[in-house]
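Can you keep this structure in mind? I'll have questions shortly.
Not every chain is included here, but those present sit where they belong.
Chain nomenclature is as follows: A and B, assigned in order of appearance, with residue numbering initiated at 1 for each chain independently.
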């Protein structure tokens, strides 16, 4: 009887909890020192956004059912893991014009630490021959509300889980369902995300998924570094190519700096596991991410070293593909075919490292994966970059 | 003093009832066994949607003030009259991108049993010469919230009525008001809908209306049949033409099946009344609809015999026109001109038949209208079909 479950939102029977609090007292068992709290925000762009806040005693994070179960903010020991977007959210989807003819409306709501891009498409805007928007930037899933939300706590093991179900559906077109489980253990600095995407249709379909995980100060700063077991690296465009020698290091914030983007194929262990690490300049703080290269074969690094006011940030982005326009990626075979009623699963572990020892250990882990010499392409490559 | 009225929403004085319940005890009079209930839904795509549920003892239906007074679901004896859309709503209009450049955003909210299409336009998307959306699929009215809602109950006659007022207004362009009255009598299986559309402008305008009434299992299934007093029948396109010999019968659900659409002119009695019937394969259940061919001269049958997961459904659609692009219909004279401050009225009666006897009686009624031989055009026709 270890685990207790509370359903906060359930469409079928109109369950909905406006405010909610789980404490060790309610759960029972020996584990103490945690909480799960749910509330609805009011006022401004956040009006009507639901937030589930988990505090495992060391790691605090805020899940957004209203925004596709994205993770808004996270802190370890009070220090933010994420970034400060110039968009001050969380932003209710009704204020995010996904259908803006420019295809860029998604940016009006972009301030999460971890935001999923997908499910029909996840890349740059694409237009049809008449100039009409066909796929908006980064897709729809981050602006779809969960119709089912539950939280679980296990007083014996200290495992806390937030579960949500989010549909991306257009009659006649796509019928996709994502069931996410976001789990942590009391006293750790680790999150385990398991997303299951199901094709509810009786016709096959193709999906994409990208985890846009974003880091800013204090972790990010001049001298901060990415460590990744590179097999192939390709700069997205000429401006990114200019910085390819320094792809792994970060410059100081600079007003007006243009983003640089690198596409990777990563090396993995025999079980297809891989890992990437972002560490601060001193090597005393870091965050690493583990994933399976069969599930998420493409990795993108987004370096946006603009001034802090404009969003000094880097994105570490494991994905099914590169965030190019959907049709290009489709031609390159970088979509996931889902047969009728079929599912695919994505696992992503995110771990914060709060000491030099922890960072060093994580770095060793990444470096152990680097068995072959990396191939660093100096310029954009065909099959990787639409304009190459 | 038979009828009692409760105002649930009234813009002028900011009346708004979050939750509401009418019972026979509150109404008085000899009639018992009914209820009218109002609530607001929370969570998921339904967040903020108001629902008025009427239970007349036999027939239950849910009216959606937030979605233009559409009727979400209806059941008789616990059996659904409608369908199960892959869109699981009801969907708040803030999640329906009517302005999507594709013109197809309306489909994100489509899961009602009875949904009105209109009022400026009601058909397929239309674009201007620059490729910009001019008229989105099925118009705006289903995603406009009612600013006035009242319910009435008469304890003597057992008549229950839900009244709503919905405006479709764009400054400089259109100023349309729909006042709907949806009535039923306790213990019957019949709904009477009367919609009055008014041109609030001092300039004339042209409107369209289509009642998109949708049926799925258990009523719909292989062998289910439509009975209609056909004068002329025209298949919309080549694919529909392929099935014209079987226009009245339904195939089993089939994954990937393409929709077929037929346009009708119907025969009517001397008072311009006509009737169509949908009956199940066994002839033991059915729904018929009665309307006036002066008000609703065009009838469209939509057969979407795709798999159940994708929305196995048929639409019986009495309308002022065929759901072609607005400009085509306008050229063919199939819009309703409303002079300044003028109104037009649409009456639609929907009746469920719950026994073989009832179905047979309804079928006799429809067949009695068939005085002339039907003309079934084997292919799309000019003036009916834009591509013919």
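The rule is short, and it goes like this: contacts are C-beta pairs under 8 Å (C-beta built on N, C-alpha and C of every residue); 3 or more make two chains touch, one makes a residue touch a chain.
As the structure is a prediction and not an experimental result, all values here were calculated from the model.
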{"item": "Full count of same-sequence chains in the assembly - 2 placed in this view", "value": "3"}
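Everything below uses one rule, namely that only the chains that are shown with their structure count from here on.
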{"item": "Approximate Å spacing (C-alpha centroids) for the pair subunit A, subunit B", "value": "42"}
{"item": "Touching residues (chain side subunit A, partner subunit B) in the complex", "value": "9-11, 14-16, 18, 48, 50, 65-66, 93-94, 98-99, 101, 130-134, 144-149, 167, 169-173, 175, 200-203, 340-341"}
{"item": "Residue ranges of subunit B in contact with subunit A within the complex", "value": "39, 41-48, 85-88, 94-95, 97, 99-102, 104-105, 107-108, 110-111, 127, 130-133, 255-256, 306-311"}
